[in-house]
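Shown here: the complex without one of its protein chains, the others still in place.
Letters A, B and C mark the chains as written, and numbering starts fresh at 1 in each.
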Amino acid sequence: MSLIMLSSPHAHGGDSIRLMMFTVVLALLPAAAVSIYLFGWLAFLLIVSCMLSALLTEAVCLKMMKRPLSTLLDNSAALTGLFLALTLPATTPWWMAVLGSVFAIILGKQVYGGLGHNIFNPALSARVILLISFPLSMTTWIMPMSSAAPALNLFDFSTCATIFFHGTNALLTSSHLSLDAITMASPLGHIKTEATLGVPIADALNAYDYSYLDAFLGFEAGSIGETSALALFIGGIFLLARHSITWHIPFAYIGTVLLLAAIFNQVAPDQFATPMFHLFAGGLILCAFFMATDPVSSPVTPVGQIVFGVGCGVITWSIRSFGGYPEGAMFSVLLMNCAVPLIDHYFRPRVYGHHVDDQDMGKS
Amino acid sequence: MPAMLRTLAQKLGLMAHTFPGGIHLDMHKLSAAAPIEDAGISPVLILPMKQHIGVPCTSMVKIGDKVLRGQKIAKSEGYLSVPVHASTSGRIVKIEEHAIAHPSGMGMPSIFIEADGDDNRDESLEPITDWRNVDPTILRERARMCGLAGLGGAVFPTFIKLVQDRRFPIETVILNGIECEPYLTTDHRLMVEQASEILDGMAIIMHMVGSSAGIIAIEDNKTDAAESMQEALTNKDGMDGVHIEVLPTRYPQGSEKQLIYTLTGREVPAGKLPMHIGVLCQNVGTTKALRDAVILGQTLTERIVTISGDALPRPANLNVRIGTPIRSLFARQGLEDFSNIQVVHGGPMMGERLRHPDIPVVKSTSGILALSQQAINAAHTVENPCIRCGHCSEACPASLVPNLLADLCRSDQLEKAEDYQLFDCIECGACSYVCPSNIPLVHYFRYGKGQISLARREQVFAEASRQRSEGRDTRIERENAEKAARRSRVRKTHAPKPAAEPTTEAAASTDTGSTTHPDTKPTPEEKS
Amino acid sequence: MTEFALILLSAVLVNNYVLTKFLGICPFLGTSSKVETAIGMSFAVMFVMTLASTASWLVQQYVLIPLDLQYLQTIFFILIIASLVQLIEMMIHKTSPVLYQALGIFLPLITTNCAVLGVAILNVQQKQTFLTSALYGGGAAIGFALVLILFAGIRERIDVSPVPAAFKGSPLALITAGMMSLAFMGFSGLVKV
Partner (left out) sequence: MESMNGLIYALASLGAFALCAGIVLAIAQKIFHIEGDPMIDNVDALLPQTQCGQCGYPGCKPYATAVAGGEAEVNHCVPGGERTMLQIADLMGVEPKELEQEASAPMLAFVREDECIGCTLCIKACPVDAIIGAPKQYHTIIADHCTGCTLCVEPCPVDCIDMLVKPELIEHWAWPLPDTKRSQLGHERREQHAGHA
């Protein structure tokens, strides 16, 4: 018998990182499927290239740091790649996608010591780096295949390959289309531009031909994975059911946005959009169920998670309503990521037997 | 927030009290249907000098002495201690260090008894059948004399809890029949087979602490035990205040503090005892042993041990003499070859892995398990980085944040770990069990606790040394000053020969300094 | 009232001195290794910054402009700041020797914290009133304190991580500060002041 010192317990429930990450990948499948339905080969190429480059970068990093390559199998790098792909616009060229994945893995994760040690959500930090570095590409939204008359057939591989490998401009020159003909504004972007012109929100949305149903199903412009509220809800509920995440962050986050939107919409409906619009628009649901709940970069304790969710909600709504950027969900999660160590420290649960004041201690 | 909701629901009566956290385990109760068998008497019994929490005992016998079963062979030193008794009649053959179930692998001075096979009982203790009319303090002394300690595994001296304190009257006596550890079935079988005796013990406890209300707590995976106890309860007179509570199975429900919260909705404040909130909790086995001590006048010389494990051919519940080597018990159940097997003392969640099966059964031995190497390996795989999933916090029955605590222990931030209430960890292992990264959280907590205790001891020692050192410095200073003063006096009177004075003075002072106390020891020589 | 709130918000978040104006990086990196130290530093900077911005406004309005000595602005402001730093140094040494020790050289170095002088000079340049310059100074200090404490929290966590040797210490601290700065860009345009 061996002499190694082992502490109890001598039993284990069998859960593993690999399994947990795989569950999240599974939960993202509906959203990925919708993205391919809406953006055809473009979405497919993006997802594949992001995941592959993330895995490759991770492998190179592990090799350089002389850590076991077996950690590649924990699915975390693949998940980061998938996350990043789903937050990108369909027309993102390959090199931007690859650059994003490299940023995500190196700056987002490996410099901090690898899995479990990163402060910021790797995919989101890469997405924000891309947004700041290439603001135009990152806010150009191609018409999805669900539009009444899509300008391009995105199920045609050669068209998509041209955009993906040579950029949108190459396609425009060869097809004599103008950029405006194949793109459209996202609902959030639209109301932001109109608001600067002083157009009331309801009128702006009418002009946009906005419908809640389309927004719920995902038939609108936006990043490939964030458009369909339905698909993301399915994934989110799957995660909740599988106990991969708890309700605290998504509910606090979405609830805060809805509450703020409802109050301000009542006060000034011309300036502030309705709660439903906020719910289905942009990356709120993707961020609430998948990004903000990333265990590594979110608080551990339930109360802390609620604080975190509320913080995300306030910032998201504020940036959307007042900020320079049309969408604040990604920024809000990154900003709250900064606060996680402090939230963890200050919002710990009450330990059994401590601060029990309402109990009488014996009878004297 | 969820805690608030839970409290609200409980106030409204929508929900029973339940402790926070907790997990569901594979119970593996392989021996649940096996009746208790007598394991017989081993030719040599090994009795370690300390089988309880507290101060070790000192031997009262010498090699060659004849002893009877139940005779006291080691007496307790200090309050928090209970004596050790010979568990069969025979001859003392040696008194030396022997391996015990301790993670360090260190030994413990032990008394070896060679059984004579007659098993003659020492009958000097009178049975107290009329215990209802006996003063509780006498019964308490009986519990101490008989060496009773918590048989659930914690082995806290039982008599200490059995006390009537006017400031803290016991309102509820809880009989702990939860047995939430996987594999273990000793309490289960005892409740099935000896329900009436257990109830006698409970009645004695209630008489001793002057309480009339009692709860018998049993988990819902032991319905046969609950039925047997219920039947015995209906047939028993004078136990109207007692009822049985069948609780949904959840680990670690059997932990005293958690059980008290589940049953009464009250928490034992940190650093206090259950008695401070008017509750007394006793294990089923201990209660039965108390009954035997009082009604039969028998000291604690045997206990029921579950012998089980996925690598054991015949799991069983055995009535075993304390001191029996566990290797012989394994042999009895058909296990001789330990080559691919790990032995665990206690349950798999809180028990100690043993380095070898050559240790004796002691008072805390609720079970001995032979687990396959594969099962152990699955529980102790390579540690992965923490992904902060929070499953450990959800599982923690004390509402700690295990992953943050483990980080603090690992990086030796011990003060902060204490601030995070490290010492409220009950080491139940629920966090390690659910951890997807296989982090040995409990191991980190044990490390942290050990280091903090060490630091505290060093602190106390350093403080004492500082005081002694400062005392010495001031004494030397004072003596030097006195000497200087005297010398200047001397110089004035005997101006011609000042040099001779100090030596004679030193000699004089050393002559008088024959006492052994360091404070008055001879003056150190002056540095020239 | 709204105007004051917006000034405060702008100074704390949108125009955060550390993360968007990149002033005061030295104490930001130097005193952020522990949350406790960072909190101490934050209070010291808040004290100095708020008082310095009001005092320098007073000096500017009632000494420098009447005497036509604006060219002495920097030297006067530095004098004010240095005196305030001396004062807070004495106070901390008296009240918390441990914090004094922990802050070490960074305490007197508040004098050369460009964020402090920056606030004072910007207040004058932007022709703020007495109240708004006090508010602006206070807001900038709160913003400094906020990011310093957040950053300290993050660095405490990084400290126990197995960071690759090449990134240990300052490199990773700077990368993290950069990421925080990126995140704070989300606030841009939030308040138009």
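Throughout what follows, a contact is a pair of C-beta atoms (placed from the backbone, for glycine too) under 8 Å apart; a residue touches a chain by one contact, two chains touch by 3 or more.
Only a predicted model underlies this, so the values are computations on that prediction, with no experimental measurement involved.
Chemist: Since one chain is left out of the picture, which of the remaining chains does it touch in the full complex?
Modeler: Counting the whole assembly, the omitted chain is in touch with A, B, C.
Chemist: Looking beyond the chains shown, say which of B:129, B:235, B:381 or B:488 touches the absent one.
Modeler: Missing-chain contact among the listed residues: B:381.
Chemist: Of C:26, C:72, C:160 or C:175, which residue touches the hidden chain?
Modeler: Selected residue, touching the omitted chain: C:72.
Chemist: Touch as defined at the start, partner being the missing chain; which of C:61, C:83 or C:188 qualifies?
Modeler: C:83
Chemist: List the residues of chain B that touch the chain left out of this view.
Modeler: Touching the chain left out of view, chain B contributes residues 102-104, 106, 108, 373, 377, 380-383, 410, 412, 440, 443-444, 446-447, 449-451, 453-455, 457-458, 461-466, 468-469, 471-472, 510-511, 513-519, 521-522, 524-525.
Chemist: Considering the entire assembly, which residues of chain A contact the chain that has been omitted?
Modeler: Spelled out for chain A, the touching residues are 2, 4-7.
Chemist: For review purposes, identify every residue of chain C that touches the missing chain, sorted by number.
Modeler: Residue positions of chain C that touch the missing chain: 59, 63, 67-69, 72, 75-76, 79-80, 82-83, 86-87, 90-91, 93-94, 97-98, 101-104.
To be clear about the criterion, only the chains that are shown with their structure count from here on.
Chemist: Averaged over CA atoms, how far is the centre of chain A from the centre of chain C? Could you give it in whole Å?
Modeler: Once rounded, the distance between the two centres reads 33 Å.
Chemist: Report the inter-centroid distance (CA atoms only) between chain A and chain B in whole Å.
Modeler: Averaging C-alpha atoms per chain gives centres 51 Å apart.
Chemist: Which parts of chain B, given as residue numbers and ranges, touch two or more other chains?
Modeler: none
Chemist: Which of the residues in chain A end up touching chain B in this complex?
Modeler: These residues of chain A touch chain B: 1, 3, 5-17, 19-20, 71, 74, 113-117, 246, 248, 295-296, 298, 300-303, 305-306, 344, 348-354, 356, 359, 361-364.
Chemist: Quick one: which bits of chain C touch chain A in the complex? Just the residue numbers, please.
Modeler: Interface residues on the chain C side: 35, 149-151, 153-154, 156-158, 161-164, 167, 171-172, 175-176, 179-180, 182-191.
Chemist: Which of the residues in chain C end up touching chain B in this complex?
Modeler: Residues 159-160 of chain C touch chain B in their complex.
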